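The structure's right below; bear with me while I get my questions together.
A protein chain is absent from this complex, but the other protein chains hold their places.
To keep things simple, chains are lettered A, B and C as they appear, and every chain counts its residues starting from 1.
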Amino acid sequence: MATTGSGAAAPASHATSIGWTRADMARRVARDIGRGWTVNLGIGIPTLVADHLPAERCVTLHSENGILGVGPKPESDPDPWIINAGKEVVTVVPGASYIHHADSFAIIRGGHIDLSVMGAFEVASNGDLANWATDLNRAPAVGGAMDLAVGARKLWVMMEHVTRAGEPRLVAACRYPLTASAVVTRVYTDLATLDVTPDGFVALEMAPGLSLEALQSRTGTPVRSPSE
Amino acid sequence: MATTGSGAAAPASHATSIGWTRADMARRVARDIGRGWTVNLGIGIPTLVADHLPAERCVTLHSENGILGVGPKPESDPDPWIINAGKEVVTVVPGASYIHHADSFAIIRGGHIDLSVMGAFEVASNGDLANWATDLNRAPAVGGAMDLAVGARKLWVMMEHVTRAGEPRLVAACRYPLTASAVVTRVYTDLATLDVTPDGFVALEMAPGLSLEALQSRTGTPVRSPSE
Amino acid sequence: MLAQCGGYVPLGYRGAGCMTVSAGATDLPPSIGRARFCTDIGEALAGVRDAMSVMIGGFGAVGQPDALIEGLIDTGVTDLTIIANNAGAGRIGLARLLELGRVRRVICSYPRSPGSVVFEELYEAGNIELEIVPQGTLSERMRAAGAGIPAFFTPTAAGTSIAEGKEVRRFNGRECILETALHADLALIEAWHADAAGNLTYRASGRNFNPVMATAAELVVAQVHHVERNGFLNPEAVVTPGLFVDRIIEIGA
Partner (left out) sequence: MLAQCGGYVPLGYRGAGCMTVSAGATDLPPSIGRARFCTDIGEALAGVRDAMSVMIGGFGAVGQPDALIEGLIDTGVTDLTIIANNAGAGRIGLARLLELGRVRRVICSYPRSPGSVVFEELYEAGNIELEIVPQGTLSERMRAAGAGIPAFFTPTAAGTSIAEGKEVRRFNGRECILETALHADLALIEAWHADAAGNLTYRASGRNFNPVMATAAELVVAQVHHVERNGFLNPEAVVTPGLFVDRIIEIGA
């Protein structure tokens, strides 16, 4: 999972009364995950997606610290040797395998992960991703975010649509240091699901009660509807 | 083991009555192998070295097709799944491990093999090695020779001192295509044991009855004695 | 003499929720990963095309996917690039594929070995292209392809005829050449055990090129000796995780 800076996690409360909950967002992402995919879920909101994946979807969860086939948190008898990239104790499912770090990142960087879902500070309309540092003068911490961002076949971002201060996170160009260039293909926020296209963001779906104008007012770069 | 061209194997009979047998040569090489070393023995004469390694020397034999801990040929019940790089059925010793090709050659190329012993067509006085091709117009076959030549910590060559035609194999500069440059550190022939030094070949030892002059006459580049 | 590889865990649940995997004593298990279990070689090789690049596992005969090579011959595809350590021996298997004129180009480390008569005839008649790659550079180029490394420097072959045309650079005083990743459209590999998640183990020196080829090809087809019907491979002992494997065909020991 993407070990991004802690700032990448969404605020605990919503700035607006309109919008989806985190569980809604996780459910929405889970719906779009294909059968048999290998998926890496980042720390924070992305982790919630696991709870909404039906078993018959046969999704294999990868944790970059060396697990293919992450299972749910243990209900009893936790094994402290089995942790995910967020350093939480988890389980493994039958069919799992353990790998070392060089192999685990060879899997990521070699394009063998079907999907990486990450949090972010900002996503630009060309797919640029900023999710590892807000200030390079403070000790930064990149973890596996840059590897996952360039290596995963698809990169989806889950985040609140705006910052706590109400500033847009979907922007024309990232102000924060880049994690990778032109990599994000889809963004799931509390307000909308948006594709990153050659023409910028396209809102596939919006939260109930939200108009395109209202969405645009919370977005730092043009948002189009699919019909445009 | 070095999969060198078949021409690297020594002729079956000796051109001169003076000189060590292949078994003598193998015994001589075995004597110089240190305790606990990991060693790769090339196809041909080098393979004979294994028969002269005392068990308490704890030498691990590496075969580049994925065995660490090659044992002797089976006395009974051969397992066709256990072959060495010469494609002979062998055994493994307790404490052995199987590895895949990328790991096996990472071991070779990463400098983790203490010693590679190879056959050769020619060795030059600067340590240049030619043992993979005599004529690049015929289909060449390099195998692992180039990897072992640059990767092993020490590279020793075992070969007949001269060709069947009586031409020297220890030369000022190789005429055959190079396997690697300046890599051989010692040569064991049927006539002498020679170190490759910054000043060229130094004969550490000569076959009984052979004078330095006689050795020089069979060598294509100056040979010195250690006292010089 | 040696204990068999890995242990097994009982059949059970998988996924964030739960799905029971069950199979009869002879039925193949339902696939629960990327890999699909095939019931015949034709299905395993469906979609192979002319002009494909094809990696073939094995070192000599050990770990070589013989049934898949025969199947490849039967598909009739031609103009192939074959990437393997050897170029076949005798007049069967890979050598037969060559003899039938289906191979345009061979990329290998050791084409000339006892019995490689077909290759040698073709080569000397100028009827086949050859790219000789040192064995370690061959496996490293495959590993690079599987690991997302487009190119790397290596001292292997620096200063030799194999370095001709390649970029040269010194690192720590040592001359190195730049080698590039080697991908393939298809990898045919042989493994020992497979489980329902497509995880593979190998047997002894049959491992060789198979695991690294599984990482480097677009379509990976494995012939395996045993499909585990009553459990999963020990997660500590899996060599090739199922996410690398597209199709599995059981051959029997």
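The criterion applied here is as follows: a residue touches a chain if its C-beta (ideal position, glycine included) is under 8 Å from a C-beta of that chain, and two chains touch if they have at least 3 such contacts.
This is a predicted model, so every value here is computed, not measured.
Asker: According to the contact rule at the top, which chains on display are touched by the left-out chain?
Answerer: By the stated touch criterion, the chain not on view contacts A, B, C.
Asker: Of the listed residues B:19, B:151 or B:177, which contacts the missing chain in the full complex?
Answerer: Touching the chain that is not displayed is residue B:151.
Asker: Which residues does chain C use to touch the chain missing from this display?
Answerer: 1-9, 140, 144, 147-155, 171-172, 174, 176, 180, 201-204, 234-237
Asker: Contact with the hidden chain only, please: which chain A residues?
Answerer: These residues of chain A touch the chain that is not shown: 3, 5, 63-67, 79-85, 87, 92, 98-102, 104-106, 108-109, 133, 136, 138-147, 150-151, 177-181.
Asker: For chain B, enumerate the residues touching the unshown chain of the complex.
Answerer: Interface residues of chain B facing the absent chain: 36, 38, 50-62, 68-69, 71-72, 92-99, 105-112, 150-151.
The rule is short, and it goes like this: only the chains that are shown with their structure count from here on.
Asker: Looking at every pair of chains, which has the largest contact count?
Answerer: Per chain pair, the contact count peaks at B-C.
Asker: With chain centres defined as C-alpha means, what is the inter-centre distance between chain B and chain C in Å?
Answerer: Taking the average C-alpha coordinate of chain B and of chain C, the gap between them is 30 Å.
Asker: If you average the CA atoms of chain A and of chain B, how far apart do the two points sit, in angstrom?
Answerer: Chain centres of chain A and chain B, defined by C-alpha means, are spaced 55 Å apart.
Asker: Can you pull out the residues of chain C that are in contact with at least two other chains?
Answerer: 143
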